[in-house]
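Pasting in a structure now, in structure tokens, and then I'll have a few things to ask.
Removed from the display is one protein chain of the complex; every other protein chain stays in position.
When the chains are written out, they are named A and B in that same order, and each has its own residue count from 1.
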Amino acid sequence: MNQGLRTSAGGRIDRSRALDFTFDGRAYTGYAGDSLASALLANGVQLMGRSFKYHRPRGLLAAGAEEPNALVAVRRDAARYTPNLRATQVELYQGLEALSQNRWPSLAFDLGAVNDLLAPFIPAGFYYKTFMWPRSAWRALYEPRIRAAAGLGHAPALPDPDRYANRYAHCDVLVVGGGPAGVAAANAAASAGARVVLCDEQNELGGSLLADDPRSAPPIDGRPALEWLDASLAALASNPRVTLLPRTTAFGYFPHNLLGLNQRVTDHLARPDPNAPRERLWQVRAREVVLAAGAIERPLVFPGNDRPGIMLAGAARTWLNRYGVLPGTRAVVVTACDAAYEAALELQAAGVFVACIAETRAGAAAPVWAERAAAARIPVLSSATVLGTSGRRRVNSIALGRLADGELSATQLQPCDLVLISGGFTPSVHLHSQSRGKLDWNAELEAFLPASSAERVRSAGACRGVYALAAVLADGNAAGSLAALDATARGRTAVWPAGGRGPTAGAGPAPLAPAARSSGLAGALPRPAQARGRAFVDWQNDVTTRDLALATREGFRSIEHVKRYTTTGMATDQGKTSNVNALGIVAHALGKSIPEVGLTTFRMPYTPVSFGSFAGPARGQLFDPVRTTPMHEWASGRGAVFEDVGLWKRARYFPRGGEDLHAAVARECLAARRACGIFDASTLGKIEVVGRDAETFMNRLYVNAWTSLAPGRARYGVLLRDDGFVYDDGVVARLAADRFHVTTTTGGAPRVLAMMEDYLQTEWPDLDVWLTSTTEQWAVIAVQGPNARAVLEGLTDVGLSATALPHMGVATGRICGVPTRLFRVSFTGELGYEVNVPADFGPAVWEAIWDAGQAHGMTPYGTEAMHVLRAEKGYIIVGQDTDGTVTPDDAGLAWAIGKAKADFVGKRSLMRPAMAAPDRRQLVGLLTADPAVVLEEGAQVMAQAGSRPPTRPLGHVTSSYYSAVLGRSIALALVAGGRARKGQTLYVAGPQDDTAVQVSTPVFHDPEGKRIHA
Amino acid sequence: MLLIQCPYCGERPEPEFTYGGQAHVARPRNPAAASDEEWTAFLYRRANTRGVHAERWRHMHGCGRFFNALRDTTTDHFLATYKVGEPPPGAPP
Partner (left out) sequence: MPRRMSLPFKGVGAHVLVARGPGAQHRAAMQPFSGLALLKRGLTGQRGWTPQWRSPQPKPVYDALIVGGGGHGLGTAYYLASEHRLGSVAVLEKGWIGGGNTGRNTTIIRSNYLFDESAALYDHALKLWEGLAQALNYNVMFSQRGVMMLAHTVHDMQVSKRHVHANRAAGVDNEWLTPEEAKAFCPPLNLQGLRYPVLGAALQRRGGTARHDAVAWGYARAADALGVDIIENCEVTAIRRDAAGAVEGVETTRGPIRARRVGVAAAGHTSVIMKMAGIELPLESYPLQALVSEPVKPVFPCVVMSNTIHAYISQSDKGELVIGAGTDAYTSYTQRGGLHIPSHALEAICELFPLFRRLRMLRNWGGIVDVTPDRSPIIAKTPVPGLYVNCGWGTGGFKATPGSAHVFAWTIARDEPHPINAPFTLERFREGLLIDEAAAAAVAH
């Protein structure tokens, strides 16, 4: 299809590079430099989307990020499908495939449009008033239909194969917006020597300058504006202290001058580099920020204002001057703002017949514009209003009239295929507001402008109501210089002290005069009785003036309520074109001023940002760090099955042949009980507590009495929080009077060290103690079982006899020629040792022990067998048999408490009445009547059989296994008053029936503890 | 992501720190002698100030040290950071 509406020359497109693309399967061509929107327009395509609620046919309203109508999906392949993109922001590339949305069966013929006929019956918030009967029908009938009708595009059907990158940056001055103000600011800041980042959401820097007619645009510094732009950008690009970021949207302003930038790296390329990320998230910490975000033209609200072919005057200038597209052939201009005159004159000069300018203001435009319009023989209808428009898929006429003192006259019907509208400008104060800066309503400009700042930020140019080019350049220049000055000033802190910056957000008071005349209109055009049709305020969400009136009628007075009730401003454009008009209409309805009604909060992101961009590279194995022990390779080489414990990978069991978990665990347990097992305990947390006051520190922290622990001895330590509940446990060895080797649970290591540091630094700073995490310094090899001594004897110079190294003895020496801290400790109840060696030697020593073990039936076992072995002995696991509500006595650990101690962390809380209540849940053993039945962990313990919900259980099963050595199942449980229930029969509730259990001691194996002392 | 002035290391981003809750909540010297009220206050009661809040931070992934800060909880701007044991700036000596 030919580009019939393309001008013969001009624009910033490259007419030498034609690009083929499709829209809904139909083939078109455009040029390099086109946006999807401009290319479609050049091909005469006006209908680009359907609205959210009424499925109204819609064309382009705007040319940029504020476009509410032209939402499309772009499909590169099955997995690279992106919905809800604005055609105005999609850069054309060879082979681009675009699809329209929210229509069925086709964009031109959409059955959803039936909603439009039902509009009278489905006003704002209708769904709150109905679909309530019968009760069950909401889920079964109404909601599925509402959901099917709602939504815009479809979510992708396949996982996204693209990569996303993340970058952190610091700079002196971050300039947001690459229009004249931003470029001037960047120039000024850079020439003052500041490190500058300049970002702009568009593919090309230049902003409003790109939409000007090069022939008539005012010169800058005595040369054509575009020459000035190119020269300025070249200078910035060649400056090593400047970073230019086109295609980069500053979407969020976070505390302490951190801004989030989303850079689109490959979406505009026909054949993206597979190694390049699709998008890059920048987090820029700026000493100073200059916002030069520009302003967004405001549409006019009048009956029938949403037909394709009705667009913002500024957008038309962009199509013509930047893209070389004539958006129509016969135009009518409706305006409350001088800017539209320029559009009318430029379009007329380009060959569009401009039938008339309907001037909605009582007064005329600035004389210069009135004269130029007259000279161009464009009739100007003053005090005009709109009665309606016609045209199904494109506007074909507009009904105008003059409305003076409520009198309608000079009505006329103007045939046209293009209506340019302008209600003035809305400064983009989004980021200023996100930064918690204040806004003031400026009646002169009919706009909210930045007032005081809460961060180190200033606004420049149109985003603070400075519109005239000369003033904009001066404003940007001043803002840039001041920002550079502040950024490099001595003794500055990164953020404002509370209270924020002074009165004005910019470089000085905004010069109003040049802009004052082109104020515009915030609200709706006066609507004569003769008018026909709905007047749309929010195009995408189909919010009309009637909806806003209904909301106020129903008592929604806060603008936040009106927004939520009508959904105005809540579409994917976040109300960029609609919020201020909605405010004006609501204010009028409530008889209040706009500032009285207030403004809805600006929320990040400024424009939508991909989830992937936030997630960055964090996926799969990069989602979280993986911690492995020195012996990890050995274990995986032996086919170990691993489990995640915190960040650690731990070998859970070592299946042989076709063994399942249970078979492998039974075999591993028996080996440890009858011969010996080898276990990787390296993940246990280890903290070295050293110093003159180490003993005092340990006494104050742990419940145990440490004074009586001699060097060379170890003891099971229990740590509480100050609320009295068990927090962690582990073996603590005393290596010297002033040195403790503390072990913690695998998951608890960081918490315990943090807690130790907390008390040491903030409660007992007088203590002379040093804390060092040694978790990763030591590899820990547990050798457990009757043959453990025989295995190790030949390898170490440490005496291992029962007398030389009794249970809970600790010795230092050498093993396999490397230094070791050799603990005789046991978490299995068997004769056992834990060999600590420097982590680097871990694998070698493990191999040596493994080789020596072969003669003694050594078997590697994993965490699951470890759990069973310790459960057979009634040893608890903090976090499994305790849950943060368990006291030492509940867990049967009262024996560990140093009774003589005046205080330890948690002691005082144990004195609270509830902590000694007789019905507290206490750790007991449970034995099923049928030894083959293994209870489910977490199952609830009942006093009677067959108790039906809701019941109050006595407690729950915390650990449950089949014990191979005992030939039966065993379980640990927390049961109310459990220790007094020994011998009682209780019942464990199952989904179907209950299981009878007998309460027993939690120690099932070798209760006298003979084996451990062997 | 706040920017926090560690009194020992200088300005660092928030992820290097852990928050330590309200500052100057001293553990009773002799807990056994503390009344239930005093002990409960120490364990649980917090000012939860709306305005200038004295709080603890630890430069976990830096020097590892605890320090105190005055922060306005209505703006998240820091007024000052100071070392453990020092009185809040501006407080009567």
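By our rule, a residue touches a chain if its C-beta (ideal position, glycine included) is under 8 Å from a C-beta of that chain, and two chains touch if they have at least 3 such contacts.
For clarity, every value in this text was computed on a predicted model and none was experimentally measured.
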Handout entry: Omitted-chain contact residue, chosen from A:A9, A:A155, A:A375 or A:A529
Key = A:A155
Fill in the blank from the handout: Where B:H24, B:R45 or B:H61 are the choices, the one touching the absent chain is B:R45
Problem - In chain B, positions touching the absent partner - result: 1-2, 14-15, 18-19, 21-22, 36-37, 40-41, 43-50, 53, 55, 71, 73-76
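Here is the rule we use: only the chains that are shown with their structure count from here on.
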Problem - Distance from chain B to chain A - Cα centre to Cα centre, in angstrom - result: 28
Completion exercise
As the complex stands, chain B meets chain A at residues 1-3, 5, 11, 13, 18, 20, 26-28, 30-32, 34, 36, 39, 42-43, 52, 56, 58, 60, 64-66, 72, 75-79, 84-85
Practice task
Could you pull out which chain A residues touch chain B in their complex?
Solution key: 254-258, 283, 285, 436, 454, 493-498, 500, 722-723, 754, 757-758, 761-763, 765, 902-903, 907-909, 911-912
